[in-house]
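Report on one structure; see the data block that follows.
Heads up, one of the protein chains got dropped from this complex, but the rest are sitting where they should.
Presenting subunit A:
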Amino acid sequence: MASVSIRNVRKSYGPVEIIKGVSIDIQDGEFVILVGPSGCGKSTLLRMIAGLEEISGGTVAIDDRVVNDVPPKDRDIAMVFQNYALYPHMTIADNMSFALRLKNTAKSEIAAKVERAAGILGLGPLLGRFPRQLSGGQRQRVAMGRAIVRDPKVFLFDEPLSNLDAKLRVQMRTEIKEMHQRLKTTTVYVTHDQIEAMTMADKIVVMHDGIIEQIGAPLDLYDNPANMFVAGFIGSPAMNFIPGSIGGDGFTTEDGSRLPLGGRVPAASDGRPAVYGVRPEHFRLADEGLAAEVVVVEPTGSETQMVLRPLGVKAGREDRKRELTWVLRERTGARPGEVVRIAPDPALAHLFNPDTGLRL
């Protein structure tokens, strides 16, 4: 068990800076997820914590000990890789006990630890098999078992579920979360899947282009995104952004519709351009509000997702991003081509500065 402290960490390959000064504090026992689109530097950051990448600037400390120059094996961490990185020529039991055997741990102790990890993950019957004889989910479980056996201070996960099919991913998500609740080991987990981040994390770190966009608890990020990037990245389907300007006690869209702001008008902002952000589930049918044509209706059973095109927006590829998504819990008889009027819940809407992307 340990805390991890990342202070102003940088990474460059030659002249290209991949990570541009990142600081994160991870408490003992916390489950922290680094999330962001491909190429945002999240995996590189994780590999720097592991010691697989050199740190170009700043410090990484595990339990208050700066580990910048400590080799991976002395950092007391365990890592689970996206492609499992199992030893292909060793049995599952040998895979799991490899680290302990290297340390000349007593045979009885190795057996006990492997048995315990196998018990936690349900790997008992597979111990004598080889990795190639296992399914993807089983291999991932072995990779986790290998980490558990080490009993490390910190678990590092690098997109561990990306190679699994959708159903298995949901199942493994639960298993990893359960494992964390049981072992309470500090965990740093990298993913590009915001649903994984939302469902598993104690704390989410949203990264983009080598910087941190926001750090916070999952629902906190969802309810109070600091900027348009976080607002658009967290939540599925993504938040609707409607360009326009602030005027009087409300918001005027580019085509002249009025949207309510619920009295939360920022000071001295009359006439100022802004982006109105509203989540798909925060619309409701209304007598006034935006008039929009139904483009697609996608019922999933538990909810219905609708793509709407505001009247005045032409059909076509360029205007795709002007389309709105509406998610409603009730079933609906709406059909493509019909016109509906919807209004956002002003208490749950957000305003963003269109130039900086920051929340107003």
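Note that a contact is a pair of C-beta atoms (placed from the backbone, for glycine too) under 8 Å apart; a residue touches a chain by one contact, two chains touch by 3 or more; residues count from 1.
Going forward, contacts and distances are computed from a predicted model.
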item	value
Absent chain [UniProt protein name; select from "Hydrolase TatD", "Biopolymer transport protein ExbD", "C-type cytochrome" or "Sugar ABC transporter permease"]	"Sugar ABC transporter permease"
Identified contact with the non-displayed chain, of A:88, A:243, A:299 or A:336	A:88
Residue among A:4, A:40, A:55 or A:77 that touches the chain left out of view	A:77
Contact with the hidden chain (one of A:16, A:102 or A:166)	A:102
Option touching the unshown chain, where A:8, A:27 or A:133 are the choices	A:133
Residues of subunit A in contact with the chain not shown	50-52, 71-74, 77-79, 81, 83-90, 98-99, 102-103, 130, 132-133, 146, 150
